[in-house]
Structure formats: structure tokens, C-alpha cells
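Excluded from the complex is one protein chain; the other protein chains are retained at their positions.
Chain lettering (A and B) follows the sequence in which the chains are written, and residue indices restart at 1 in each chain.
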Amino acid sequence: MSLLRKLTEKPWTTTGQLEELPDPYVIAANTKRTALFVFLGVVSSLFFLFVMAQHQREALPDWQPITALPSILGLNTLLLIGASLAMQYAKAAADGGNLAGLKRGFVAAGLLTAAFLVGQVIGWQQMTATGQVIQVNPANAFFFLLTGAHGLHLVGGLYVWARNSVRVLRGFGQDDADQARELRLSVELCTTYWHYLLLIWLVLLGLLLVT
Amino acid sequence: MAYVAIADRDHEQHLHDPQTFITKYIWSQDHKVIAIQYSLTAIFVGLVALVLSGMMRLQLAFPDVFSFIAPIEYYQFITMHGMIMVIYLLTALLLGGFGNYLIPLMCGSRDMVFPFMNMLSYWVYLLSVIILLASFFVPGGPTGAGWTLYPPQAITDGTPGAGWGIMLMLASLAVFIVAFTMGGLNYVTTVLQARCRGMTLMRMPLSVWGIFVATVLGLLAFPALFVSAVMMVFDSLLGTSFFMPAILDRGEQTAFDGGSPILFQHLFWFFGHPEVYIVALPAFGIVSDLISTHARKNIFGYRQMVWAIVVIGGLSFIVWAHHMYVSGMNPYFGFFFATTTLIIAVPTAIKVYNWVLTLWRGDIHLTVPMLFSIGFLFTFIHGGLTGLFLGNVVVDLPLSDTYFVVGHFHMVMGISPIMVVFAAIYHWFPKMTGRMFNQTLGKIHFWLTFLGAYSIYLPMHYLGILGVPRRYYSMGTTDFVPESAQAMNIGITYSAILVGVVQLVFLVNIAWSIFRGEKADPNPWKANSLEWQTPDTPPKHGNWGPDLPVVYRWAYDYNVPGAPEDFIPQNTPPDALHPAGRDHGKAH
Partner (left out) sequence: MAIAIVVVLLVIGSVIFHFASPWYFTELASNWGMIDATVDITFWVTGIVFILVNLFMAYSIYKYRHKKGQKAEYEPENKKLEIWLTVITAIGVAAMLAPGLFVWGQFVRPPDNSAIVEAVGQQWHWSYRFPGEDGVMGTVNASLITPDNPFGMNPDDPNGQDDILVSNPEVYLPLNQPIRLNLRSKDVLHNFTVPQFRVKMDLVPGMVTFMWFEPTRLGSFDVLCEELCGIAHHAMRGKVTVVERPEFEAWLNAHPTYAETAARAAGNRDIGQGLYQACAACHGFAGEGRKELNAPKLAGQEGWYMARQIRNYKNKLRGVHPDDIYGQQMAAMAGTLVDDQAIANVIAYIETLPDEPAPVTVTGDADRGARTYETCAVCHGESGQGIWALNAPRLAGMSDWYLAVLLAHFRDGVRGAEPGDFYGAQMAQMAKRLSNEAVINDLVAYINTFPVNSPARVSQAQ
């Protein structure tokens, strides 16, 4: 039933009607998925507003683009794309019951993400080393602000990743379907989150290159 | 972990057995306990803000008499009063308090979907309150920048608390937003995924609709406040120029250059206007249910009520700059924002009509919750109509930044939601505590609060029309404010003190009734919604005993023709209504 149909239903005419309940596991999985999507909505709002703020700020006469973006950003982007691909690989492996592949992909994704974060910090150091500190001009301020905000979201992701990697490394017995299902769901949610943060990073990077 | 709580359609004992006092009442993951924790904290901090407003009224009525209210303190009081009331009282109470209590009970769930995160939400909220109150004790005291915290003044020396005070305020807000996000994820996900069988979206009580849409607004709008807070912290501590143009700070040149104070205002009001509806929509929803229950009649135009909530929520994101008509933004924006703002009046008016039409041909029981609901209708009609003045860009010109604005927003988002809060507390008190409150004290509380509040805020509009600016420590001498305005100010202050003191009646009534009140019937108002159908009163952890309820109808089957009683609970199957026609004779 479409949402529009649901929202135009006359509830006083449907007395007694009951829908079929889905499997409890499906409800549980959808609950977590819903929560993640709602959270991504919040994150989207946050970055949308950061970007809009930069857009507004750019319109003012004193705006000057950053003279030289740190050279390491290209490498960092590759690392984050790698992390996202590794996550996708892990998810595919989990769906296919390939525990070894899952372990490889999941661990690689985390390590690549950690490398990305280290790279971002190096990028900051490159900026400050050349005197491009945060106060110099508003474009610099936004650079530090946006990369910082994005990095913090990845740190949060890594916390979840760390908790899950314990379970991934422990694996699951062939006969424990519940555990396998739960692990698959966790990997799926992590994958969604990683793809999303990659997307945000690409948008931010595009913004940095354009301005 | 948490999904078990909602996934089960059977009995899941392991989650719902807190053992010790601490896990039951302090580190509790039960949404009802968390709701009460939220409510008590919010009411406590609200009482602080009430006292602050009393101080402001003393200064306004008797300028310069009270030595402890210097301009510094006065501006600190208005700031803290405003911020506490809007965020830490109303938002926390309506969503953290009522949202937490009502959503699982009204949706037929055992608990919120992520109880641990829900618990964390409260403790982080408490932390934000502590940070906020700590600013009273730091050097320079709390910020006096006004609750809108506009830079540059918020972080320059001419404003009280421009150092520690504003930083603690921003930190507290950021922490609050984290708390709200954790709570909000729970409320939204619970409504979307954890409703019991049969509880379709359009069978949900309007309380849930109001709280749900308000939470969505909050989740999308609070990031704007977060962004502006972070950027202001950067400007203040790191010397960036997001919001700060080249200015003098008490005669000294500063290092800022090129920033835009108006950018802050856009961000702030992109949060600030939805915030109005974050407070209003839960109140709209709750009052709809109360009016329907106590008028023993289905809510008139349920579908329009739902749609109006959704439409108002959506529109609230494209009206924010009506707070900025005279801010110096591009004046052509005024055409757009005045139009969108006045369009919001239409769905809002529909809601008002439907509330009144619910009373029409009802069977109105003038209980204490009903009295407060009618009080809400009156003050909300008044506050809504004065909003048409301020929303219409050119009418706003003479009235902006005057007491008309103060009168308007206190009527529409101060007194009106507070009326609903009181109505709701009286309404659900028997369910929360298992005891009845004292009706006489409740009625005294209503009459003095309602009449007192109206006599505070009605005259304020006319002070504003006269041209008296808001946020003035004292009026001094002018050529246009007559002496009589001061007499009005004194009258307003007496009313304000009366209304403040009367709240003691409420507190005493609640405190006394919790322990000594008459034992309450499980469903004293004969209401339909699920929270009144729990096996235990107050409901136990897990809410529903062994079996989750199943819902067969909407929540508004009051006085259904041919039904044996004047109400049919939502979980009553159709075939249970006429057991062998036994009750038919009784109806006459």
C-alpha cells in the first residue's frame, strides 16, 4: 500500500481490519535500517547546512579560495574509496556466506579508513606548515571545519566498526543462523554508512576544488 | 540487543526485569521512568526560569529599586529565561517527557526500540542542563546576549558573559542536541517500526502524530543550531571570521574581517522557526486527544488534523526569515517569506476550527484537563491571530522588536503549550501514578493561571503598539510613552507574581496526590487509546504483560451509535461489542 493511500485512509471505515505481520526478524532488521536512515537524515541536514553556510559566506567580498589544497587529499580520497569498496566486498562475502572474505574485507575497510583519517591529519599539517592556518581566510576556516566534521563522523563509524570486527573475527558457527543473520545486518549497515560518508566526502572535495 | 523489545509479539521476559532500585529508577531503560526523569528535570529547570522572569518583572515594574538586578543581571535573566523555557523546558518536556511516555504506550510497544540509547539521551540531557546552570557560577556569569545569541554582540565585551558564559551556553546546546538526537532517533523509529498489530498510521492518536512530526522537525532543524554554535565557537576561540565582520570591540580594533552576522541569523532561525513547531505540534496533538476524550466525541476531521500537522511541519522550514524582516537582509526576501508565513495560517486555522467543531454537539465534561484544553484554545486563538500581524512583513515593521512580539510569542508558544502541558499532566497523572489528583486544587490552579496569564500578555501587546521596545532594562524618559504605561507594567508584574506563586498549588497537588491521592481507576476518563488499556496501573516495565495488544479501530470511537457504552477502546474487537445484545437495554 502506498504511503499516499495509507495517509488518506478513513480510519473510521476500516474498523476490524488487520494487516498480516511480517516475520519478527524482518521487523527487527527494518528497525535498525530505519534508525540508520533517520540518522543519515540528520547527518545530511548537518552537512547541507555547513555547505549552505559556506555558500553564503562565499558570496561576501572578502572571500578568497584556498591558495593550495594539501597534496595528500588525492591519496586520501583513494583510501576512502578503497574503504568503501572493501566494505562492499565484505557485505557481498557475508551475503554469500564467505566468512574468510568477510573478515578480509571488513578489516581492510577499517584500516583504510584509519589511514584516511591519518592522511587528513597530515593534510591539516601541510596546511599549517605553509602558514595556511584557520584564521587566514574564511575558505581555510571552512576547510578545517568541514574536514573536521567529516572526520569525526568517520571516527564514530570506526567505533562501530571496532565493536563489530570483534564479532566478525570471532565468526559464527555454521549452525547458528541467528548470529549469521545479525552479523550480516551489521555489515550491511556499516556498508551503507561508509558509502554515505564517501559520498559526503566527494561532495565536500568537489566543493573545495570548485571554490 | 534492542530489536528484541519490538520484534517480539510474544513474551520476552529477560529484558523487562530490572532488579534493584538503581536499575529500576535511576539507570532505568524503561521509557516511562526516563519520561518522568526528563519531566522532573525539565520542570525543575523551568522553575529556575520562572524565577528569572519574576526578577525581570520586578525590575520592569519598579525600575532601579532592587539592587540585585543591574543591567548585567537583567540581560542575563532574559537570555537564560528564554533559552531555558524554549529548549530545556518545553522541548525537553514535550518530547523527552511526553514523547517518551506516550509513544510506546499509545503505539502498543513494549518500550522504545533502543532503550539503552534512550536512557543515554536523558543523562546527556541532564549534562547539558548542568553545563547550562554552571554558567551562573563562572567568571562573568551567564551570557546576556538574548536567547537568539546574535553575534557579534554575543562574543564581544559589551555583552555580559561574552567569555565563559556564551561558551558554556553553546557547549550546553551542542550537548542538548546530541541528547535530542539520541532520543529523537528512538521516537521516530519506534513510531515507524514498533507499532503493535493493527496500529496503522491513520489509527494513531494525534498525540503520536504531533510528537512524531515534531521530532522529525527537531532532527532536521537542530543541526542548524549545532552548525551555528560550532562556527561561533570557532569565531570566538580560534579567531575565524564566519560571522564576524571588521568591528570595534569597545573602541579596540579586532582581527575579524568580512564575516556576516546575518549568516548566523539565517542559520539560527532555520532552526528557530521549526523549533516553534517542535513545541507546538506535540501540544496540538495532545490537546486534540484531550478534547476528544473529554467531549466524548470523535475528533472532528481526523485526517485533516493529520495532514495539517504534516503540512505545518513542512512549511515551517520555509518561513524562517520572517524573524528577520528588519534584520537588514535583502528586503525582497520579505515578499516570499510573508507569503509562506501567512499560508501557514490556513492549516493552523483548520486545526482550530476542528477543535471547536469537536466541542460542537459533544458531551462536554468540564474536567480539569478539559478546562486547561479550553484555556489552550483561547490563548492559542489569540496568539495565532497576533502572529498574522508579525508574519505580514509590513505590519511587522512598527511592531518588530517591541512588546507586541513578547506578548505574541508568550501567548502562542509560552502559555498555550504550558496549558496543554498542565492538561496533559492532569490527564495522565492517574495512569502515571495510579492515583487521582485533587480536583479542587486543579481547578484553582487552572483559573488563576489562565486568567492571570491572559492579564499578563494581553496588555503587553498594547505596550508594543505604543512602541515600547522589548529587552529594555528600563524605559527611562521618552516623548511618546505615557505615564500610564508604567501603571500597566506594575499591573502586569502583579499578575506575573500571582501566576508564578499559583504554580505552588500545582506542585503541592502533584506531590500530595502521588502519595495520598485517591486510588485511581485504570481508565478514569473512559478513554479509547491504548495507554489506558494496560493490564497494570501504573504500567509495569514492558507495558503489556504477556501479550501485546491488537488494535482494531482508531482512537476516537466515542458515542458510536448503537455501541453499549460511550467509548470503545482501540483494542476492542468488533465482535466483542454486542455479547448477545445484553447491554442494549442499558443505553436508554
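Convention: a contact is a pair of C-beta atoms (placed from the backbone, for glycine too) under 8 Å apart; a residue touches a chain by one contact, two chains touch by 3 or more.
The model shown is predicted, which means the values in this text are computed figures rather than measured ones.
The residue touching the chain not shown here, chosen from A:W12, A:F37 or A:W63, is A:W12. Of the candidate positions B:L359, B:M413 or B:V505, contact with the unshown chain belongs to B:L359. Contact with the undisplayed chain is limited, among B:I26, B:L40 or B:V346, to B:V346. Residue-wise, the contact with the chain that is not shown comes from B:Q153, picked out of B:S109, B:Q153, B:N543 or B:Q570.
Listed for chain B, the residues touching the missing chain in the whole complex are 63-65, 67, 70-72, 75, 144-146, 150, 152-153, 156-160, 245-253, 257-262, 295-298, 300-304, 326-328, 331-332, 334-335, 338-339, 342-343, 345-346, 349-350, 352-353, 356-357, 359-366, 371, 374, 377-378, 381-382, 385-386, 388-389, 392-395, 397-402, 451, 454, 458-459, 462-463, 465-467, 469-480, 482, 484-485, 488, 556, 558-561, 566.
Here is the rule we go by: only the chains that are shown with their structure count from here on.
The mean-CA centres of chain A and chain B are about 32 angstrom from one another, to the nearest whole unit. By the touch criterion stated above, chain B contacts chain A in their complex at residues 3-4, 6-9, 113-114, 181, 184-185, 188-189, 192-194, 197-198, 200-203, 219-221, 223-224, 226-227, 230-231, 234, 238-242, 255, 257-260, 263, 266-267, 270, 298, 302-303, 306-307, 310, 550, 552-554, 556-557, 573-574. Chain A makes touch with chain B in their complex at residues 6-12, 14-19, 21, 24-25, 27-32, 34-35, 38-39, 41-42, 45-46, 49-50, 53, 56-57, 60-63, 134-135, 138, 141, 145, 149.
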